[in-house]
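Here the complex is missing a single protein chain, while all its other protein chains stay put.
Right, chain A next:
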Amino acid sequence: MSDIRLTGITKRYTRHAAPAVDDVSVTVRDGEFFVLLGPSGCGKTTLLRTIAGLEQADAGTVHLGDRDVTGLPPRRRDIAMVFQGYAVFPHLTVAENIGFGLAMRKAPKQEIAEAVEYAAGLVRLDDVLDRYPSALSGGQRQRVAVARAVAVRPSVLLMDEPLSNLDALLRLSFRSDLKALAKELNTTIVYVTHDQVEALSLGDRVAVMRAGEIVQCGTPMEVYDRPATRFVGGFLGTPPMNLLPVRRAQDGWTAAGEPFAVPEEHADRVGDELWAGIRAENIEPSTTEVPGALPARVRLVEPLGSQLLVSVTVGDESVKLLTPTDFPAGDDSRLWLRVPPERVRWFDPASERALDGTDRAGTDRAGAAVSSG
C-alpha cells in the first residue's frame, strides 16, 4: 500500500496538438478507491498508463509512497493493472495466468500456489483453474485478469475500464464484487471509467477530467451535488443537470420571464446573466398554480420504471425533471415548478464555473481540483 503523488504530469502524443494530459497534479491517498472519470479522449487512460509506466510523461513526476518511480519501467513499480480487453494470456491456464506475476518474480512454488488459491477464491474461479481462457466466458476472463492483479499484492492496483466489455447485467454484479473486493484488499486503487454511475458507486473520491485536465476532484456526492463547472454538472447524472439562464431585469432577476430568486451574494455581481443549475430530481412540480413557481408546459413523458422523466418547456428553455410514477403529467398539460433555492447551483456564464465556496474562479485551472491529502 502507498499513496500516489502526481506532480505536473504532461503528456503529448503529437508535438503540435493539444496535450493528452496537461499539467495534472493530484494525490491519491493510501488505501483509497480513486476514480478517474471523463468522456473518451479526456486523458484519463493516458494518466493511468503514466502511473503504470506504460507511458512516459513529457514532464512531471510520479511518486508511489516515498519512491520516485518517474523513469522506472512498469515491472519495477510494484503495481498491478487490469486491462480493458482483459489481456489474459491465451497460452496459459487460468492458474498460470493468475500466478504469472509471482512466477516472474521467481517466488517459490508453494507461495505461488497459495497466492493463486487465495486470489482465485476472491473472484470465485476455484473450479476453472486448469482451463484455458478460450474455454471461459467474458466475465470469467475479466475475473482472471482481476485475480492476476490481486495475486501479486501490489501497493497500487490500476484498473482501465474493467467493466466496459461486459454486458449490462454482468457489469452490475461485477461492480458490486469489485467494491467488496476493494474493501477486502484495502489497497490503493486507481480506476478509469467513462461511466458516471460506476464512478459514483465505486469511488471514495472521483476526479472528473476534461481535455487533459482534472476539472474537479471530490467525494461522489460532492461532485454530483456541487459540480465545480457546468461541464461536471452536465457530465454527471441522468438526465444531466438543467441549466436555466437567469437575467437581470428592472426589478430583480427573472428566468424565462418569471421572477426568480437569486441569493444576495450573487445578485451583486456585475454581469447581467447567471445560470441556475438544477438537478432533475430537485424540482418540485405541481399541477396547480403555486405562488413563486415557474409555469411550464409538458412536452414529453418518458416512464423509466421507477420514475417518470418529464421534459417541459419554461418559456423558451427546456427543462427535465424526475417525478414519481403516479404523477399526473399529460402531454401538453401545464405544470408549476418550484425550485428550492438551497438546491440551486449557480454558474457564471462567462467562465462556466460555479459561484461559491469550492470555486476559485479565475485563479487557476486544474489547481482547484488538487487535493491536499
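Worth a mention:
Criterion: contacts are C-beta pairs under 8 Å (C-beta built on N, C-alpha and C of every residue); 3 or more make two chains touch, one makes a residue touch a chain; residues count from 1.
What we mean here is this: contacts and distances are computed from a predicted model.
According to UniProt, the chain absent from the figure is "Sugar ABC transporter permease", selected among "Acyl carrier protein", "Sulfite reductase (NADPH) hemoprotein beta-component", "Sugar ABC transporter permease" or "ABC-type lipopolysaccharide export system ATPase subunit". Screening A:P90, A:P108 or A:G330 for touch with the missing chain picks out A:P90. Checked against the hidden chain, the listed residues A:M104, A:L300 or A:A350 yield one contact partner: A:M104. When the missing chain is restored to the complex, the residue among A:L129, A:V152, A:L166 or A:A255 that touches it is A:V152.
From the options A:V21, A:A80 or A:V339, the residue with contact to the chain not on display is A:A80.
If you put the missing chain back, the residues of chain A touching it would be 52-54, 73-75, 79-81, 83-91, 100-101, 104-105, 145, 148, 152.
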